[in-house]
Structures are given as C-alpha cells and as structure tokens.
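One chain of protein is taken out of this complex; the other chains stay put.
Chain nomenclature is as follows: A and B, assigned in order of appearance, with residue numbering initiated at 1 for each chain independently.
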Amino acid sequence: MVKTSYIEFDTRGTDHIVDITDRIREIVKNSGINSGIVTVFVPGSTGGITTTEYEPGLLKDLPKAFERLAPEKEYYHHNETWHDGNGFSHVRASLIGPSITIPFVNGELILGTWQQVIFCEFDIRPRRRRLVVQLVGD
Amino acid sequence: MVKTSYIEFDTRGTDHIVDITDRIREIVKNSGINSGIVTVFVPGSTGGITTTEYEPGLLKDLPKAFERLAPEKEYYHHNETWHDGNGFSHVRASLIGPSITIPFVNGELILGTWQQVIFCEFDIRPRRRRLVVQLVGD
Partner (left out) sequence: MVKTSYIEFDTRGTDHIVDITDRIREIVKNSGINSGIVTVFVPGSTGGITTTEYEPGLLKDLPKAFERLAPEKEYYHHNETWHDGNGFSHVRASLIGPSITIPFVNGELILGTWQQVIFCEFDIRPRRRRLVVQLVGD
C-alpha cells in the first residue's frame, strides 16, 4: 500500500532550518496505513533533510557546520554557469542529502523524544518549498 | 508486508563505532520476507548510521573526519540550552544522518564483501541504544 502526500511552506533563504515533524506525523496518522516507512524528499538541488534536536542553540551551531562543509565566500565554478551566487548552496545540499526515510508503527513515527525532522534551506533567497511525503506499508 | 524489529546494544560514548551488520542480516534472514528493503533508524539525535569497511585503520580514520566536521573544542550554542557539553555530538549526528536503507533479495542483504553497516555513537557518555529495523517487501 502506497500513499503520496505533499507538504508546502515558505523559507527565508540561506540556512533557514524548518521543523517539519508535525506535518509528517499528521500525514502518517491520517494515512490509514498502520506500519511501514515514510520517505520525505525535496525535489530540488538546494535543500537538505536530516534530523536534530530543534532548539535555539543547535539552530546556530548547524549553520556553522554547513559553512565548514562549503564556505560561502569560496570560489565556485557553478557561478560560471548561472551567475546566481548559490554554488555553496548546491554543495551543502549534496552533502546533507535530499531525503530521509523513517519507520512508523501503529500510525506513529518512530523518533526520539528530542529528535525533530528538519528541512534545511541552502538557497540564498526565500523559496516556496514543496516536499514529497511517500508512505509505503500495510 | 511489513515487519518491525529492534536491536539493542551498549556503546562507550564519543566516536564508538559499532558493527551491526550481522544483527540486521539475521533479522532479514528470519523475517519470512523474501525481497525488499530494510530501514535501520536511530531514534535519537546523537547517533549516526552509515557503512564502511570495518577494520582497525578506518576505525581511527573516521573519528578524525568527524572531528573535522564538528570539532569537539569549538564553542556550541547548544550548551547554553542544556549545559551537557555534547553540542558537537548533535552536529555530527545531523551531518551523518540517523538512518540507512538497504535492499535485500532472497533473504540476503545486498552489501559489498568489505562493507559493514555501522552505528556511530556521537554522544559523550556510554549509552544503551535501541535501533528500529523496519522491513518492507514481499
């Protein structure tokens, strides 16, 4: 049994980290699928998905780590192609990855108590994002 | 067809890397599911899952790379929230990611000969860990 849903939201650009846990939890709960896995996927090459404890400190610490992976002020050849200044956004997105797959059991996402699912906006401008939430189970 | 299992083990804290391949292989073999995918997930925000060749050299090389991603001695704002000194653990966990999804065919995990599934403990103290192993297939 497969069920496709989408979640949409606006971001503020570079390193805006959005907590999408409740949206996914709600989709799982209302799906009519008891147990299985949910894949959350960003169609696009400047966003990433992972998990973290969503608290104000880590929301400052994570961008510092992203900067270490792909510094904003480095030279990026990507800019020769599009001149849009978001080479570091693309590199960060490739390193974090565009998706996550999470188990659910009896309609409940299996997450840690202090663990949230986050979308990381790496693009340099505000974006409207639409993620795919694909459930497979029985 | 969906089957939920769990594996439990103890870790020694920071950068303890645990080979969980045989535990997953056994669950797949005894599941009664012939082919599909298995998602291994850590409910918690200070552990990561990936694969490597599990040999003594890489068990020293990987922690050096984790240190490069999120140095232990940096300042972490996370500490202002909890004062527990594990900001770098959280950041490393978000970058490595909390899960992996692996195909299996005829009851056998599809892995390379020199490829093992590893749990990376990033928290600073020994932990009892319980991972979810979710099989979906037919």
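As a working rule, contacts are C-beta pairs under 8 Å (C-beta built on N, C-alpha and C of every residue); 3 or more make two chains touch, one makes a residue touch a chain.
What you see is a predicted model, and the numbers here were worked out from it, not measured in a lab.
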Task: Please pick, from B:V18, B:V42, B:A70 or B:I100, the residue that touches the omitted chain in the full complex.
output: B:I100
Query: For subunit A, which residues reach the chain that was dropped from this view?
result: 1-2, 4, 37, 39, 41-45, 68-70, 74, 76-82, 87, 90-91, 93-95, 97-99, 101, 132, 134, 136
Field: subunit B residues touching the omitted chain (full complex)
entry: 34-37, 50-53, 55-58, 60-62, 64-65, 68-69, 95-97, 100-103, 105, 110-112, 114-115, 118, 136-138
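Note that only the chains that are shown with their structure count from here on.
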- request: For subunit A and subunit B, let me know how many angstrom lie between their CA-based centres, rounded off.
  value: 19
